[in-house]
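After this line comes subunit A, so read on.
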Amino acid sequence: MTLRFDKLGIVIAAIVAYAALFAPFATFRANRIVPGQARSILEALPPTLGMLLLAIVIVGGIIALLKTPLIIRLAASIVALVALAILIGVAGAFLTPDGNTFARIAPASGFWLLIFAFTLLLADVLTRLNLSPWSRVGVLMIAALAIAALLVSGLWDSLSILKEYASRADSFWAEASKHVTLALGSLVGAVIVGIPLGILCHRVETLRAGVLNVLNIIQTIPSIALFGLLIAPLGWVALHVPGAAAIGIRGIGTAPAFVALFLYSLLPVVANTVVGLAGVPRAANDAARGMGMTDRQRLLDVEFPLAFPVILTGIRIVLVQNIGLATIAALIGGGGFGVFVFQGVGQTAMDLVLLGALPTVALAFAAAIILDAVIEMTATKRRVETA
Partner candidate 1 sequence: MIEIEGITKRYDATTVVDNVSMVIEPRTIATIVGTSGSGKTTLLRMINRLVEPTSGVVRLDGADNRSVPGYQLRRSIGYAIQGHGLFPHRTVAQNIATVPLLLGWDRDRIKARVDELMTLYQLDPQAYGPRYPHELSGGQQQRVGVARALAAEPNVLLMDEPFGALDPIIRTKAQEDLLAIQKRFGTTIILVTHDMEEAVHLGDKIAVMDAGKLVQYAKPAEILARPASDFVETLVGASEKPFRLLSLGPVRDAVEPGGAEGEAIPGDATQRDALAELLWSGRPALPVKDADGKLLGRVTVEGLVKRAARPQ
Partner candidate 2 sequence: MKAWLPALLRLAVLALLVVFITSPGWFEPLLKPLTENGAPAIYNQGSLLTLTLQHLRTVLVATVAATIVAVALAILVTRPAGAEFLPLSRSLVNIGQTFPPVAVLALAVPAVGFGEKPTLIALFLYGLLPIFENALTALTTLPGNVMEAARGAGMTGWQRLMKVELPLSAPVILGGIRLSVVISLATATIGSTVAAKTLGEVIIAGLISNNLAFVLQGGLIVAALAVLIYDGLSAIERYAARRMGQGAE
């Protein structure tokens, strides 16, 4: 039997070989600010565990390199990822001197590259398995539960990111809820305003170009500037409109961030509603009219259901975009995960940056997968129905 190489496997194996043998696995710092010292896998772990991890990633790399059955590749990637996740925690505990609360242990480039390589392998396997929308959400759930279990177990507590978290546990959850409120709240607002506006633009052709142009121009204003520009008008409203201040409208803080995110969200929602409605087959519309449906019935029973997947795509764009943009709210005191990112950048404390950035990425990623699954389901359902 001849050995055959997998092309992607060559890339993965090269990354694994470099990361396992040459790149540092973890960084040790005597305190939060000083530069770190690199530790390789064998230095960062007790000898047996170190050898075990090396063996797992090297075997994983070889499995990736050769043409092997999907199920074996799936197993190899999961085993390697789980081993990496557990052992980075062990490395944290192992490298921290007893009783020392200043030392900081962080995952280093080797660890991240190994995670990247095996995630790539896993992504490739999952892509080739062509999972149904439900199973994709299931995989996401399992991964989320696994990470939650690791966090709760305390295995990672000796890692620097979690030390940053430990000293800010309260504010972390407060900022997290602000972040989600900002992203979701502005989306809900944009959907409530945007869909009717989209329908209006579809029906009244003279409005369409104007509305879309204005929304397009709003999108080109850089987010930090738009956030800043809303401070003045909202401050004025808070001062002069009775009751406005009572419901939380203020010149700085959440209100301008919310309004800015809402304004950015309008374009994708309105544009996709217009595109979706324009894409409704003429024949379907003609038939509906021919059967005597009123404009309202036609909209609710024919046009809107047919345009729904496209509108949903717009909502997906908005949600993922808002989760990212909400980080900027921190610059004008709007809160959210951006608080940690910008504090971290200011203090050159990268662990703090990660504390803000990783949850943001995870949220955006989960939102994208779930909404993609929903979009695919509505689209398939329609195909089956019309077939």
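Picked so that all candidates are chains of the complex that A comes from, given by their letters.
Points worth noting:
Here, a residue touches a chain if its C-beta (ideal position, glycine included) is under 8 Å from a C-beta of that chain, and two chains touch if they have at least 3 such contacts; residues count from 1.
Since the structure is predicted, the reported quantities are computational estimates derived from the model, not experimental observations.
The contact partner of subunit A in this complex, picked from the candidates 1 or 2, is 2. By the touch criterion given at the top, residues 6-8, 120, 123-124, 126-128, 217, 219-226, 228-229, 231-232, 320, 323-325, 327-328, 331-332, 338, 341-342, 344-345, 348, 350, 353-354, 356-357, 360-361, 364-365, 367-368, 372 of subunit A touch candidate 2 in their complex.
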